[in-house]
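Selected chains from the complex are presented in situ; the others are not included.
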Amino acid sequence: MQTEPQTIVEMKQVLEAALLTAAQPLALEDLLRLFAGRMERATLRMLLDELKSDWQTRTMELTQVASGWRFQARAEYAPFLARLNPEKPQRYSRVALETLAIIAYRQPVTRGDIENIRGVAVNPNIIRQLQEREWIDVVGQRDVPGRPSLYATTKNFLDDLNLRSLAELPPMENFTQQEIPLGL
Amino acid sequence: MIPTVLPAPTNARIHGETLASLPQDLYIPPDALEVYLEAFEGPLDLLLYLICKHNLDILDIPMADLTLQYMQYVEKMRAVKLELAADYLLMSAMLIEIKSRMLLPKPAEIEQEDDPRAQLVRRLMEYESIKLAAQRLDAMPQVGSEILVAQAYYQQIIETQPPIVSLDDLIAAWKAVLERASHFTHHKVSRAELSVREHMSQILRRLQKEKLVEFAALFNVESDGIAKLVVCFLAILELVREGLVRMTQQAEFSPIYIQISHAD
């Protein structure tokens, strides 16, 4: 049978091992069970305080939450740990993809152009979303009343889609010739 | 619990050498028979037990004794719990077959024939080693009981990722646009090479910075091939046609300048 921990150091080690491997915070009652009844509450509290300060400058901090004590990673590590479980990348809505496709294939275009082609109003959020991603930008204004912005795709967009130039986008001419009366 | 007082044999005898102490003889209370039989994991387990209990050599099984004892157990089993017996009955048939083959006189020319017990012995040994392996697996420390894995808490933050767009997504979207646009026949979708449109954007970007650019300066005659120069020229024509740029010339044969169209 295991000999019970004798020294303060050994007792703190048992506490540390329990707290690092516990899936839930451990209440004082749980922690007392570790020592099979041979531990005073006051001593336990003192040990926890010591353990807490032992870890003061380390990766974990010993904290007390509603249901007990737990070790938790210091906040500064959270951004790194987040990389382990990246959120599933979202997808753009159909509207956003179509807006992007129109800008890519028919640039430079205004919002009005996009609306004409899609037959519905353009949601300004979608344009902003694509601009924030630095996939499109304003390359000028059309010389008509209201001077609407002309949008075009950027180098970033090409990079992100692994293209060297727009000419590498698959040509859709065959398709368009059949399907659309072209205004040439 | 009755099965625990019936240590199932873990080791048989090989060439008279005992690998483990033999289990004590059994006393089976009649009402415990069912439980007792369930302590065996099958006919091989029972056979191993019998071999062990009666101190038989696994490599030189006296088939008559073994078969007789085995049949006695199977009879008990049939009386108590019939559905248990199917696998056991199959084994009885096999034992009887082996026994009868051993009784038959062998013609001299096939004296080299395998001992009919060989296959049974192989199976018993294979099963014996699996039983041992199972016990060793059970004895190994396991995560959740003997092994405790660190799982301290951390504040989960979600690192948001920009949506992924594949080339296929983009093309599918464009096809959908074109398909729908075909219903608005009043709208004219002009046709131009993509590289032309790309140049249009590039020229516009440049004109935003430089305001006024000489026509000739838009062409990089030294580095661009003919195809690219033509594309550039088409882009300028398209920009003029769409009213996006204005060309000016002060006098005949003086430089042509291009600037973004301004309403003023």
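To keep things simple, chains are lettered A and B as they appear, and every chain counts its residues starting from 1.
Definition applied: a residue touches a chain if its C-beta (ideal position, glycine included) is under 8 Å from a C-beta of that chain, and two chains touch if they have at least 3 such contacts.
Because the structure is predicted, anything quoted here is derived from the model rather than measured.
Visitor: With one copy per chain type displayed, what is the overall subunit composition of the complex in this structure file?
Guide: Formula for the entire complex, using the labels shown: A x2, B x1.
Just so it is clear, only the chains that are shown with their structure count from here on.
Visitor: Any idea how many Å lie between the Cα centroids of chain A and chain B?
Guide: For chain A versus chain B, the centre distance works out to 28 Å.
Visitor: Provide the residue numbers of chain B that touch chain A in the complex, in ascending order.
Guide: 148-167, 169-185, 187-191, 193-195, 197-198, 200-201, 204-205, 207-208, 242-244, 246, 260-263
Visitor: Contact residues on chain A for chain B in the complex?
Guide: 17, 19-23, 25, 60, 70-73, 75, 77-79, 81-83, 85-87, 89-92, 94, 97-98, 100-102, 104-108, 116-119, 133, 139-145, 147, 150, 152-153, 160-163, 165-167, 169-173, 175-176, 179-184
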